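Heads up, one of the protein chains got dropped from this complex, but the rest are sitting where they should.
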Amino acid sequence: MSIHKGRGFATINYPIGMNLGGDPSQALVHSNPDGKFGVALSSIDLGQGMKQVTRQIAAETLGVPVEDVYVDTADSDTGPHCMGSFASRGTHRVGNAVIQAAKEARSVMLEAAAEELEVNAADLETDGKGNIFVRGAPSRSISTGEACGAAQFKQGKTVSGRGIFLIPLSDVDPETGEMTPVSCYAHAALVVDIEVDDETGEVDVKQMNSAYEVGRALNPRMVEQQLVGGAWMGMSHALWETTEPYYPERTHGPADFNQYLMPGPGDIAPHDIAILERPAPDGPYGGKGPGEMCANPVLPAVANAVFNAVGVRIDELPITPEKVLRGIKANGGARPQGQR
Amino acid sequence: MSKKPVQFTLNGESKAVFVDDGQNLLDVLRRGVGDLSPKYGCGQGTCGACTVLIDGEAHLSCLTLAETVEGRSLSSTGGLAQGAELHPLQDAFMRHFAAQCGFCTSGMLMAAKSLLDRNPNPSRDDVVEAISGNICRCTGYEPIIEAILDAAQNGAGRRSA
Amino acid sequence: MSISVKTFASTAEAATALSGDRAARFMGGGTLIMRAVNEGDQSFNTILLANDPALTEIQAQGDRLIIGSRVTMAQILASRDLEFLHPVARAVGGPAIRNMATVGGNLFAEHPYGDLTAALLVLDCQVTLAGGQTSTLPDLLRDRTREPRVLVASVSIVRPQSGIFKFRKVSRVKPKGVSLMTIAAWIPQSGGRVSGARVAYSSMGPTPMRVQAVEQALEGATLDETGVGNALSAATSGIEPPTDAIASSWYRREVAPVHLKRTLLGG
Partner (left out) sequence: MSVEFRKELFADERDDNLNEIGKGTQRQDALGHVTGRSPYFDDHLFDGLLQIRCVRSPHHHARIRSVDFSQAANMPGVVKVIRPDDVPNNFNTLLSLLNFGRDDEALLSSKKVSYVGEPVLAIIASSDRQARDAVAAVKVDWEVLPHVLDVEEALKPDAPVVNEVYPNNSFDYHEKYDHQKLRYGDVETAFAQADKIIEGRYQMSPIEQAPVETNGAIAAPETNDRFVCYTSTQALFFSLGTAGKLLNVSSNRLHFIGGTVGGGFGGKVDSLVEPMAILGCMLTGKPCRFVWDREEEMQVGAPRGAERWYLKDGVMNDGRIIARQFTGYFDAGAYTRLSSYAIIKCTGHLPGPYHIPNVKSDVYCVFTNRTPATAMRGFGVTGVDFAIECQMDKIAHEVGMNPVEFRILNAYRDGDMKAHRREAKNCALIECAQVAAEKANWPIREEFKQASSMVGGGGERAAIPHTVTDEDGKIGDRRAGRSGGGRTRTIAPSSPAPAPAAYTPPPPPVPPPAAPSPAAQQPSYAHPAAAPAYQPSAAPASQPATPEAPPPAAPAPTPVPAAPSPESSPPSARPVNRPGYSRFASNSGFRRR
């Protein structure tokens, strides 16, 4: 038996959102009399963290602490229209809608505060800790709770806001494909180190080193969740998964998690990640949407590493031991391509 | 269809419920006694989302014939916290951001508790083995493994069940 | 067809009910039967249970060990007498499955399951049925889906001397996944040469099986790279490995000698 080390590389970018636009999302923000806010969405949290990321966006925009905001997904009676959580559109589209809604609510809150403080609303700032103060005169302040209470009980104002974000639908030219697809891109580069067993064709992922550019990391812990889990999924797509193992034949399709192969907790490779943040000009606080692209570089990087290890090009996914072994045998043995 | 009475304790409370012949424990826990913490992920025994402890051992409730738990003591994630105080495993799962969609979390916690109750100082390999019957599609497992190891260090396994 | 469940105090009663009803199945731990129930399997409508404590006992009798058919993988892992079977029991399922899956169930598990059965095949396994009759394991496997169905009460295996018993489960998923190929071997040596080898596979055919061609080729061989050469050449002789979601027949055939070599020469 010989174990061959291999190293592969890939770079990718990923278009954020539903590509051609025409996919609006809305948000409603309102406050209780004590300045605690609710955000109503019909957007979906399917694990990616929609609730928390929009909560932080709302808090930042309103100028209140994050504990003062809760987000409700998704009730069609209370949450205004949203196209849905797919295509990495959630953070970008819904986040922008929340900003717009929160800005409107904030402006009412500041107007109410201005009336109480007898100043111009344009001169007010929030400290993000629950206080509104006069710029340059921090002692002249009022809490956000007092301002919202005054708005509702003294001034008869609703501290609320509506937001929508829409990138208008782009045409596609039938002849040239000219279009305005998406508005921003996330980026990634990944180096994978593997070992290939030349007697069985088994590929063992030993290490991943990556750089992901995600726009602004709105919540770094949640970005980390996406990248770690997404790269695992990329590894899985590269080496394990398919519903049709003998595609295009439709036979032997797995019907359970024993036969639908995915890497187990004993297969995971150490993954060292660098996160780069180049804010998207039109993203909420520059955020893009790291959820989808994180898997993509792993697939080709693994294929390229297999070539580096044993000189076999596997151009069909998944890269099963069988395909690798067939390639090695067709070449008359492993042909390592040299250390990288 | 005949119904059979079954009594057991769940998270320390005694329960009595009528079950159908052939009904699985997952269905009875969820719809019969209203403990929604174990989840249906496959009904085949291949995902682990329905894991509960029966007399302290991890079992797949979807593959457990409900009437066979007569007189036994069950525990689920629904009863893991003591009042408002989270179990160290729950606390560690939160601190390590070990849940994304959260659907596998309940089963993972039960698998982990079953490990730590027997082995308070597990190695990484022990943890990997303990969750090897549980599928997580979101996290890539690493945060879950780290959370369980962290909880063990914080004495999760020495805490009485 | 709604399901009915019948519980018996004695194994013999359950066996009688089983043999008299083509639509009845005996349930050991539930990992196979309950899945079938959940999925709406129309081939049976009655589940038989037996509470006989003998079914869950492990007993040592001389150099043999008697394992009740409802003994779980977890019980095997908790038994000092069965320490040689620990790597086998640990290869089955995750911990929750091991708390449920039984020895008897493994004998009736369809491809790709049956890792334990491969081990039992090389451990001189004698099968005792509920009525007291005995059977060899190959006979039981051959007839396991025939009517009338039999209920296994226990299996008896020989306790191997150290180093004789070898086991390897090849899976795509770590630490736990279904078998691509499982190999169990019993390799006694005399004067540095193999004598009386037994080798069995699981996941290489419709049921776990002994591999006579390999056993014959090992006779008199030395346990080294050249010594096992003929056995490796015979690794799939007379065997038509299945194609499934895990691997093709071609692949199983190609890697069988590799994994056989690693089993025989490895630890």
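We just call them A, B and C in the order they show up, numbering each chain from 1.
Note that contacts are C-beta pairs under 8 Å (C-beta built on N, C-alpha and C of every residue); 3 or more make two chains touch, one makes a residue touch a chain.
On a predicted model such as this, the values are computed, not experimentally measured, just so you know.
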Partner chains on view for the chain not depicted: A, B, C
Option touching the unshown chain, where B:K39, B:H59 or B:K113 are the choices: B:K39
Residue numbers in subunit B that touch the chain omitted from display: 1, 20, 22, 30-31, 34, 36-44, 46-47, 49, 76-78, 80-81, 86, 89-91, 93-94, 97, 99-106, 109, 135-138, 142, 146
Hidden partner chain, residues of subunit C it touches: 1-3, 37-40, 42
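The working rule: only the chains that are shown with their structure count from here on.
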Chains in simultaneous contact with subunit B and subunit C: A
By number of C-beta contact pairs, the top two chains: B-C
Distance-to-centre winner among chains (Cα means, whole assembly as reference): B
Mean-CA-position distance for subunit C and subunit A (Å): 46
Subunit C residues counted as touching two or more neighbouring chains: 175-176
Junction residues of subunit B, two or more chains touched: 44, 125, 128-129, 131-132
Residue ranges of subunit A touching subunit C (in the complex, touch as defined): 1, 199-201, 240, 245-246, 251-254, 258-267, 320-322, 325, 329
Interfacial residue positions of subunit C with respect to subunit B in the complex: 2-5, 27, 30-31, 34-35, 37-39, 47, 49, 74, 90, 93-97, 99-100, 175-176
Subunit B - residues contacting subunit A, complex: 42, 44, 46-47, 97, 100-103, 125, 127-129, 131-132, 135, 137-145
